[in-house]
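Of the protein chains in this complex, all but one are displayed in their positions.
Up next is chain A:
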């Protein structure tokens, strides 16, 4: 699930009072993902090291001159390129201190912008639509520049994209309310013009974004009414003849963002990956009318994945370089790291059956792992941890390993070192704000384990599973691996934390757990709450008094023994048929089975796998379920205690499924006869109970119908109607 991490300020801004846009003209990536150059709207270009939040260098044009487009960095030559006063192209290197002494060239027409994509030559886009490569332009600066655009047509936005074979400059223009997209190919030069479908009522797009994907250019644009459209443009050459003709550009609506009643004023939307769009300046759907939100939407599921409220005014400007969002807001330019892991449906929806109970459990469950995993030297208090996180953020890269580095380490290092590093990495994580990319670690660990049979780090995995950035669909091999390695604690954790385990795997787990010998199971160390729940269940079995839920064993015996008159036979019958009151499995085994009982499943998919069970397994499992059911219906504690436990409904569902899957086997088997008889008597007592409840239902409903007399006070004026 996409996540926005804690942001930090890159630099301050002079707050713009009246202007709609901020003073930032543009942000471009410099030599690597950690360096950016920021061009402000007045006169200066600043180079920042992002992770250190500090400027490395700054260049300013002379008083009276203005930078008219964002500076770009040419990686091929390690030079910066910018344009001042529309016509003067300036080129300098990092060690040039004074900009005026660096190279300048005046060209014959006004320049709109300079673009320089990764590993490509800088291209210059003139205001009238012509495009030149910088080298060829500088070879003859005063060369005539043709006019591509007609009178009154003006460029609104431009970018450039480098594909495997080609470099393209893309820009959009506006002419009398119509919007056009120009696709300018360089080497060989060709231009393709598209007309954007007009958006009613005569709205102009607020922002554009283009990315290259699968041999197509994907254009994303946002309208003030909150609609986000995507248009795909093939990069392959067009039919040669229709170069001048504007081709209508088909569009797909990706999202319809909630905007409230007003139209958006300053907003923009950019692609983070093929399924996620970051939007700024659009109100949060559930947070009232304020528009100061940065949101990540999943376009596949139309879900809001992450949102962050930004302090101060938003300018509708947003840049994204290598999983960091740059957003000017209020008086600052903030950098917000984000993560968009590939989403599974389970993650996108984010919620499954027991999400509520689990949320309340996390606080109790988490510390107990610490006690198992670290013994008594419990984890440091969280506050200290948090402070540490903050202080280490800046020095992170130098002192300890980043996630990527740990990931590399996993591929080669021995188990001990991996475990140490993972633990270190996790201790630095803010437990409330885990990074989704941690899931990658698990993936790496699993793939290493699969490839290298000797490598298996149970500790690292058990630490990774509970941080909630994993799911079965992210790491499908984890649970089978754990089963194979007989790491039942990890299995239990997976069952606990993964909501998308396929029924086949669930059944495999169940089968393994049932056929586990009790002696082996007792040696396991399991999640302590689940074990103590079973302990409580077993210890209470003798102390039970009274009957709950309408079921009493004595009562059901009477039902059954109507026909038997001989007291001896009766007693015998009684003894034989007395319901199972001892737990048929050991407590550790029971804890594991309980975990299976609580997983989400779809009945139709589960049934075929249940049929694979042997009859012994079925009888054992059924006896355990019967035991659970009996405990629940004869004691009051089923849902009252604080433990995570299978609900009565879950137990019932499993009993039904098991009977469905193995009915003929169970009927034939002499072992199961008593069991089935007991179950039948349960059912009968329940049916009787519910029929009694049904009788009083009507009278109880009358109670709710009784409306409270409203207090009319001393005086009121009412309107009555007579018919």
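Criterion: a contact is a pair of C-beta atoms (placed from the backbone, for glycine too) under 8 Å apart; a residue touches a chain by one contact, two chains touch by 3 or more; residues count from 1.
Keep in mind that, in the parts below, contacts and distances are computed from a predicted model.
Colleague: If you look up the hidden chain in UniProt, what protein name do you find among "Replication factor A protein 3", "Alpha-1,3-glucosyltransferase", "Cytoplasmic tRNA 2-thiolation protein 1" or "UTP4 small subunit processome component"?
Modeller: "UTP4 small subunit processome component"
Colleague: Which of A:95, A:146, A:164 or A:721 sits in contact with the chain that's absent?
Modeller: Of the listed residues, the one touching the omitted chain is A:721.
Colleague: What chain A residues would touch the chain not displayed?
Modeller: So the residues of chain A touching the unseen chain are 712-723.
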